[in-house]
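Removed from the display is one protein chain of the complex; every other protein chain stays in position.
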Amino acid sequence: MIIAQQKPIKDIAAMIEDCKKVLLVGCAGCVTVCLSGGEKETEVLASSLRIMRRLQGNPLETVTITATRQCDPEYIEPLENLVKDVDAIISLACGVGVQYLAERFHDKWVVPAQNTMFVGGSRTHGVWEERCGLCGDCILHRTGGICPIIRCSKSILNGPCGGSQYGKCEISKDVDCAWQLIYDRMKALGKLDKLMEIQPPKDWSKSRDGGPRKAIREDVMIG
Amino acid sequence: MVGGGIAGIQASLDLAESGYLVYLVESSPAIGGTMPMLDKTFPTNDCSMCILSPKLVECGRHLNIKTYTCADVVDIQGEAGNFTVTIRQRPRYVHVDKCKGCGECAEACPIDVPSEFDQGIGEHKAIYKPYAQAFPNAYVINKEHCIECGACEEACQAGAIDHSMEEEIIELNVGAVVLCPGFQKFDPSQLTYYGYGKFPNVLTSLEFERILSASGPFQGHLVRPYDNKEPRRIAWIQCVGSRNCRIDHGYCSSVCCMYAIKEAVIAKEHSKEPLETTIFYMDMRTYGKGFEKYYNRAKDELGVRFIRSRVYDITEVGDESKNLRIRYAEEDGTIREEEFDLVVLSVGLEPSPEIAELCQKVGLEVNKYGFAEPAPLTGVGTNKPGIFIAGAFSAPKDIPETVMQASAAAGASASLLAEARNTLVKEKEFPPEKDFSGEPPRIGVFVCHCGVNIGSVVNVPEVVEMARNLPNVVYAGEYLYACSQDSQASMKQIIEEYGLNRVVVASCSPRTHKPLFQETVREAGLNRALFEMANIRDQCSWVHMHEPDRATEKAKDLVKMVVAKAALLEPVSQIVAGVTKAALVIGGGVTGMTSALSLADLGYRVHLVEKEQQLGGVARRIRQGLKGEEVQPFLNDLVNKVLSHSNIEVHLGAEVQTTAGYVGNFVTTLTNGKELQHGVTIIATGGEEYKPAEYLYGESERVFTQLELEEALDKGDPRIENGKTFVLIQCVGSREPERPYCSRVCCGKSVKLALKLKEKNPSASVFVLYRDIRTYGFLEDYYQEARRKGVIFIRYTPENKPRVENENGALKVTVTDHVLGVPVVISADVIGLAAAIVPSSSNRKLSQLFKVPLNEDGFFLEAHMKLRPVDFTSEGIFMAGLAHGPKNLEENIAQAKAAAGRASTVLGKDHLESHGMVAVVQQDKCAACLTCVRLCPYNAPRIRNYAAEIEPLLCQGCGTCAGECPNKAITLQGYKDHMQMSMSKALFEEV
């Protein structure tokens, strides 16, 4: 899922300081699961902003709603009625949601409440870890299910580098050396020989190097 | 049930829940026993009253438990299945059914009497209630001190007082009797050298407990009763009235070591200034589950000082402080003196003389100390069939063991009376609930004066007037006692007349009265959840007595808030599910078989699963029990009974593969492919003997573990037969960093083995090398006997352990003598190692399969260390025996019966109902984020079809999931966020 964390409240307040009435839109997708933008967080944020503004003698009106997802037009379409009389929209979704809202309601001031961090999973409740670099050309089958692109600090394809010590990466003793992990796992699987194959330089054109990406599936397109 | 302490309460609840009618007879004016007097309980430091009071309420309100207080059982005649019990009920001088417990009488009473509950340190009036949470919630007159001035009668607006009450003799016909009269504390004044009764700063441990207690005479401020000064140095003296043959108290009282440590730890917490705490002891007997860790923490982290010593006497220092000087001998004989501000005597437990009289009359055998030890390998049986025992009357014991034995006695009674199950119990019948869906709220507000308790402070008519004008309120009225019979009748009538669909009572406290009013609205055809209470006595009139205007304002606010909430209340229907009347028992050792047999005798189908190819478990290797019981004939008999019982299906060589479902409805598959449906699960996986890596074990064939030594001894092994010098080493693998718990049984076992070796060859030299000898309870007698017969006990420290060397085939043991302080070398022929009891290797897998927790040591972790010793937090799953922790055979049997007793409270029902208010999921809002699944301690939520689902039968209604749900998909019935928000809104809104 996409992992996001809420911005400092002061920063959010500053984005809407000229507004009298705002719409806060939560998202029941990834950001609910990573506990930063579901209905609860949306209402907590609304209440906090109201209190803050009331203390400043400049009361703020809020409207809150949580969309099933903000990354599909159908789910944000019904917001139209709510959007009409607000001065701004605060999105608690990832960057995708903010942009979809901004595109759909192009005459409104749409601001993000979150910093979209990475694509990851939850190691344990309250701890999320980055796991995918979104490179567009997966090589996990070659590396024992451990991604060197995102988990190696240097993203090297033929590791480890000289900075690997006692299984840790030289940048921090809290960071495992991905290549040590890959080596250990491949060894356990009896596939060390696969690691002897030298990986050619990666084709980064499938990643961000090729500019903004788009995925198109003719077979499922409607109409 | 003879005795209304925690044992009587637990056994009554278990039996009543299993389909039996129970008479609970208590000699004092309230049930509860000793537990309410305690401040905190070890090893969790739980507040004693807090954990007990829900049980008091449950027991007090149970339709099938009839309680007699101020009552003594004077005779029991007849036989198992048909006893006639004679009860003498002393007059209370207050009608329990009329008394509202408001306390106006005590306010009026001019006589002060020392409080027995506070151990004489505090006072109450001649008309009193023993303690705030007491059941029955009714006052009682101490006639000895009463001057019959009539002030109480005048003050009582309920007309509950009756000075003319007389003693009554009551006869009851019962099928089984459980004796659980508890204990009395040893009176230390007979030991003049401690100066108790003479020196004001020498107290008993129970007196100290009351001083610590927040509800005690000093509200929990740690001061000396003598001068109200805070002590800086407190000493505890152990074994006062225990392990003392000179006064015929040779036994160990088992609980004092732990309670002394607890008192020292809590005293330090209570003290504002640094407090020195010192415990003078002989052996530190922290043998129970979690105890050793508690001891280590007190010693190593909290700075409690422990001095192994013999105390000679206590004298006063001779100045105004009346401080005390303790003279004691250290282990090496050095005599020292030390001054303390306060000395606490850790007094032992003894049976009360009243119960001795009853036992004599009934012909019930007691041991030489007057305790009714259970018949061999029964856990709860006596020489009289149909009469069972539980609690400290069977041997000194702590609360969890008391509760365990109580459940066991309940289980044994239930099995005995299996045919009579469900023949005498009553169920409350209610009219069908009216359907108000779609109708606007119509709220009735009933404001109570509570005699003068509320009315003399709060202006009740003003509150009523205000309430009448609140939104949705269609009726508001005032009542002298809202809880009285006539008020209840009028309440029902008004509900009918005004077409009320929500009811609010503003009165005393939901703690005592909510269930009563809920029943009333239910009788009027309203769902229980459509009732709400405003607490305007305990939280208003009583605590703002001198500010009537502000109290009235507050009462109005509280009513406003509750009315706002009431408008949002919705009916809550209990979820009902059927029960598969079968049990799965995992583990075919003595524990598992005993549990299986108990349930099978009750008529339930039992699946007994054993991973080995034969039944018996580790008991197959035990020859004799700790008290000399022959184990093998007992075991064979047990195996035969299990194999031939028509209700038991034995699955040998099988283990659990998968399991699903919840209480009442489990489905489990075994490795042999069989699928079993069962309503309860008992985990009795047993334990294993640690394979030592120390003391040349495995290297010399003359180094044995305890079990091996016992077997060799039994078989007449020449190594034993020809041995002349035996060394038994204790704590091998226990009380070590990697296994910090005490294995509990090994001290008793080694002492027995030493005696056996001596018996075989009186000229043999037998040494026991130990750290603390933990022969708790009556096992102490064997320790005394062993010393008398010349077994040599040498204490070693973990820093300086014995050394075992093999010198050309001869075993040489070197140990530093604790008295002389010099190394002693023993040439041993045989070495016996008291190897630890380690958890079964299957525990971890079962813990994952059933989602039940293990503790740090790998044993299963119970729902509550004190009061739910065989339950898991997940309902319908129970544990017994070594799976729970080390204990001896007798204790395992008791626990096995306890687990069966607890299990039968589930199997005894045809339907299970959810616990009132539960958490519910609005599934279309659920993101399946797992927060609730990860949070819930009861395993109630799970994700199914991409959304959370909360099993209402498992949900306990704490609402933790609702509070944390990130998309607010979960709400807790009756406590929804918007209800709380509407209360706060109403509070600040002008009417």
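Note that the chains are named A and B in the order they appear, and that numbering of residues resets to 1 at the start of each chain.
Quick note on the criterion: contacts are C-beta pairs under 8 Å (C-beta built on N, C-alpha and C of every residue); 3 or more make two chains touch, one makes a residue touch a chain.
As a working rule, contacts and distances are computed from a predicted model.
Hidden from the displayed complex is a chain whose UniProt protein name, among "Iron-regulated ABC transporter membrane component SufB", "Peptide/nickel transport system permease protein", "F420-non-reducing hydrogenase subunit D" or "(2Fe-2S)-binding protein", is "F420-non-reducing hydrogenase subunit D". Summary of contacts with the chain left out: across A:A14, A:V44 or A:A188, the touching residue is A:V44. Summarising the interface, chain B meets the missing chain with residues 44-51, 53-54, 132, 213-215, 219-220, 510, 535, 539, 542-547, 550-551, 553-554, 557-558, 561, 873, 917, 924-925, 935, 937, 956-960, 962-964, 968, 972, 974-975, 977, 980-981, 983-985, 987-988. Summarising the interface, chain A meets the missing chain with residues 8-10, 20-21, 28, 39-40, 43-44, 46-55, 57, 59-68, 75-76, 78-79, 82.
Throughout what follows, only the chains that are shown with their structure count from here on.
Remark: chain A and chain B have CA centroids separated by 50 Å (rounded to whole angstrom). Those residues of chain B whose C-beta lies close enough to touch chain A in the complex are 925, 927-931, 934-935, 965-968. If you check the complex, the residues on chain A that touch chain B are 26, 28-29, 32-33, 35, 38-41, 43, 66, 122, 125.
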